[in-house]
Every structure is written in structure tokens, then in C-alpha cells.
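Here the complex is missing one protein chain, while the rest keep their positions.
After this line comes chain A, so read on.
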Amino acid sequence: MGNLIVGAILAACIFFAVRYLYRQAKKGQCAGCSGCKGGHDCHCGR
């Protein structure tokens, strides 16, 4: 049971991490890029 709970949490973390990286890649941005919200010149987008 413990394996199941922890495994599910881990699987969720992996899922969200992969989803985030995929979405960033689709936007042409690096992982961790804050996009262009800060008022600074944005250079990460295609």
C-alpha cells in the first residue's frame, strides 16, 4: 500500500515535470524560462 501511495505521488511528479518540459519546448522556451512577463526583453521565444 505504501509503495502504491508513494509510487502514485512520484508518477504524478514525473508526469507534471514532463508536461512542463514539453510545453516549454513547444513554446520554444527553455525549462525554467519565465516567459516575457517581467518587462525585460524576451529572447527565449522563437
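Odds and ends about this structure:
Here is the rule we use: a contact is a pair of C-beta atoms (placed from the backbone, for glycine too) under 8 Å apart; a residue touches a chain by one contact, two chains touch by 3 or more; residues count from 1.
As a working rule, contacts and distances are computed from a predicted model.
Entry comment: the absent subunit's protein name, as recorded by UniProt, is "Ferrous iron transport protein B", drawn from "Ferrous iron transport protein B", "Sigma-X negative effector", "DNA 3'-5' helicase" or "cysteine desulfurase". In the full complex, chain A makes contact with the omitted chain through residues 1-3, 5-7, 10, 13-14, 17-18, 20-21, 30-34, 36-46.
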